[in-house]
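The other protein chains are all here in position, but one chain of the complex has been omitted.
And then chain A:
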Amino acid sequence: MEEHVHEYLPQHRHHFETEEQQREAGTFGMWLFLLTEIMFFGGMFFAYLLYRNWYYDAFVVGSNQLSIPLGGTNTAILITSGFFMALAVWAAEVRKKGLLLLFLVLTTVFGFVFLGIKYDEYHEKWELHHIPGAHFDVSQFVNPEAYGLKEKPLAPDMAQKVQIYFSLYFAMTGMHALHMIIGVGILFWLMWRAQRGDFTSGYVAPIENFALYWHFVDIVWLFLYPLLYLIDRHPL
């Protein structure tokens, strides 16, 4: 084997033979972790598909209560933040500290905007008594005209099932939002390390791996948005 003098980065950990091995192990670990995340969300997607089949009418009415403009805006915002995160990886790779920081900040800002809009949507659901549980207002869906809703009236037991739709809506988007909040927390930590210059000396693994996480969160939303907001609206 060829002998060559090699300057190790300070981030090189002793138990790896080479930096290449360290980077590969990190990336592989991240992909595996994302696989566990797919399984984690998978349980809820499974429940959603099952109940959507059983309680189709209730799910249609439930979907109609969500705002496409808000959801659509949020989709655009999330994709944009993902775009900035991809640029952050590029900036780290070309070792531009200023640009890296800028893109991390932009990613964070767009993340916050997404969470803000999400909060607004949740708040509206609260006011309209769409939160499942004791305050859930079933009569809206039994007698929609009295509430000014342009919906097909549902039989009382089917109207009950709208709660399931909202249960899943809150569980899935809530879990997604929780992942965003954790992501934003990590972003602050990355910004702090980036301004120290940790990632612009040839060591980009944390930025790359976080980008994978952030894109994963984007992709989950790209499934949630059509499933919850878009399909089978107003089949009247």
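Miscellaneous remarks
By definition in this document, a residue touches a chain if its C-beta (ideal position, glycine included) is under 8 Å from a C-beta of that chain, and two chains touch if they have at least 3 such contacts; residues count from 1.
FYI, contacts and distances are computed from a predicted model.
The chain not displayed here is annotated in its UniProt record as "Cytochrome c oxidase subunit 1", chosen from "Cytochrome c oxidase subunit 1", "Cation acetate symporter", "3-methyl-2-oxobutanoate dehydrogenase (2-methylpropanoyl-transferring)" or "Sugar ABC transporter substrate-binding protein". Residue in contact with the omitted chain (choice from A:33, A:119, A:147 or A:188): A:33. Within the set A:140, A:167 or A:200, the residue that contacts the chain not displayed is A:167. For chain A, the residues in touch with the chain missing from this view are 13-17, 21, 24-25, 28-29, 32-33, 35-37, 39-44, 46-47, 50-51, 55, 58, 132-134, 157, 160-161, 163-164, 166-168, 170-171, 175.
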